[in-house]
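Apart from one protein chain that is not included, each protein chain of the complex appears where it belongs.
Which chain is which? They are A and B, in the order written, and residues in each are numbered from 1.
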Amino acid sequence: MQSLISRPWLWAWLAAIAVFALSIALSGAAQAGGLLYAALSFGAFAAIVGIGQMLVITLGPGNIDLSIPAVMTLAGTLALKAMDGAPGTALLGLGVALLVGLGAGAANFALIRLLRLPPIIATLAASLLYQSLAIWSNRGLRIKPPAALADFATGRTLGVPNVALIGVLLALVVWWLLERGLWGRWLLATGQNPRAARLAGVPVERVRASAYLSVALLAGLAGYLLASFSGGAALNMGQQYLLLSIAVVVIGGTSIAGGFSNVPGVWGAALFMFLVVSMLNAYGFDAGARMMLTGVIIIAIVVAANARRRRT
Amino acid sequence: MTRHSISPRKLLPLISFSVLLIATFALQERAMSYLGLNLLFNLTIPIALATIGQLLIIMVNDIDLSVGAFVSLVACIVSTLLVQHPWLGWLALAGLVLAYAALGALIHRFDLPAIVVTLGMSFIWGGLALVIMPAPGGTSPEWLRALMTVKPPLAPMAVVAALLIAAAAHLLIMRSGIGTVLRGLGGNSRSVARAGWRLSGLYALTYGLAGVFGVLAGLTLVGLYTSSGASVASSYTLLSIAGVILGGGEFIGGRVSPIGAVLGALTLSLAGSLLAFMHISPDWQIGAQGAVLILVLAARLLFTRREALL
């Protein structure tokens, strides 16, 4: 029991379940299925980019990727352009999106490593460029995704949204890497103390590079899925994911000081964030109150996590 | 040993600004006039003020992700409450400054990660702004509009204001006694504590001053735009961070330059307008800011390397 309570992912899930129950209490059990389905669909995008952001934040203080929204937009835009709505091009689009992610991740890391820029400023500067690229290539275009791809992105398998299945699959892969994999050990060691990790033989530069590549790849994938899901790439499609990606990492129980990751917590937090907003909506709160409450929750969680850390 | 040796690294913000300014003048001679300069830099005044606010936070080794939302909130209050009920408006603004100060004390009293707390605060400020102003609109108080459109002799308001902001921030942060102590906080807080200062009070002061600059940014913004909205300044968060770094500041160690930061804010806005004069599509306006940022920081690295070799 003690070990269960001390698991930080638990709180995000408990909170999500509580909010879910509150929503159902208002809207009736008949709405439960629909609400859960929506939460899984929309939560999936936050979870995918959140997992990427988590890997980078795990690297330790100062590590963060501010280019997630721009990479999402650019990947979604270029993928749709490449597919041009033609049938049978879904994989081509996926390839383009992943290549965009890979390129952006490599560029981000190059700026960090070669120009010795703090990651915040490197990913910020790069994101301005990606954003311009997306604006330039998106001009006035409103390309729809291929019908089959759109159907897949909005469809379900065994009653579960396909995007959620992808999100869960990715979470499992990352969870395995962190819990069982050598790379995960290296990442967690680097996040606790990069100098000590390097002196213990950990290839910290490789770990850093792979984390920044991973987050950009996941952002590219999320952009591709989101563009397919919502029937086209909008220039502001990634906007809300900058703060959201950081928020789900923090709420999910990952340490902002680095060295401690929490994959299940990210999913729990992603569901929670969606459910809170929809619950407040159902209770008649307006957008302003919803935002304020989100902020209060984020701060409350940091304070609580901090109090726990101080006790131990 | 020379008393005040000025390295090219220190001059970099001035150099990069001058290069962009000269390029702008070369492309568009009309920019070199009273009116042209004002148009060029007018909208930079609130950004420069927000950048100084961010600089104060970065100076004590924190970062503020809520600047944009905070300035937006201030703008909403100024364009509604301050017009309708001036006393209530001023009270609200004073309350916001106090809230900022309390935030600073809390972050350091409980050793919280500033980046996450200010992230949370950005939601709170943004939500408040939406409550006050669900849709864009509002007006500017008359006196504010008059102040921002005043036409001083010799140089336009935009230039005078930039000089004033730079001078005031420099005096406060680099020259005054208390500014020195606050910078020391970023350099070595333990040594400041050992000298008998109460740290949470100093952090509260730093954040409170940042709040003051945020309020000034919101005021000038409304004076210039004459209206506002709940996300009118949302781009300021990233622009202000970029401005501080472009101006020679560093994230760690209390090494900042207020004059540089004002120049950094001006440089970023020039980067955007320069493209227009070059007849390049405005699509690239944001990208140009990113490119300038990268180029200047690359140049800084070059100078640092050379200085290290000397």
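Here, a residue touches a chain if its C-beta (ideal position, glycine included) is under 8 Å from a C-beta of that chain, and two chains touch if they have at least 3 such contacts.
Simple rule for what comes next: contacts and distances are computed from a predicted model.
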Among "Hydrogenase", "Sugar ABC transporter ATP-binding protein", "Bifunctional protein PyrR" or "Acetolactate synthase", UniProt-listed name of the chain not shown: "Sugar ABC transporter ATP-binding protein"
Where the missing chain makes contact, among the chains that are shown: A, B
Listed residues A:S27, A:S137, A:T154 or A:Q192, member touching the removed chain: A:Q192
Residue among A:L35, A:A75, A:V202 or A:I298 touching the omitted chain: A:V202
Footprint left on chain A by the chain that the document does not show: 177, 180-183, 185-186, 188-189, 192-193, 195-206, 255, 259-260
Footprint left on chain B by the chain that the document does not show: 1, 3-4, 175, 177, 180-181, 183-184, 186-188, 190-192, 194-197, 253-255
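The rule we apply is simple: only the chains that are shown with their structure count from here on.
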Sites on chain A touched by chain B in the complex: 62, 64, 66, 111, 115-118, 120-121, 124-129, 131-133, 135-136, 139, 243, 246-247, 250, 256-257, 286-299, 302-303, 306
Residue ranges of chain B touching chain A (in the complex, touch as defined): 63, 65, 110-113, 115-117, 119-132, 134, 230, 238, 241-242, 245, 251, 281, 283-291, 293-294, 297-298, 301
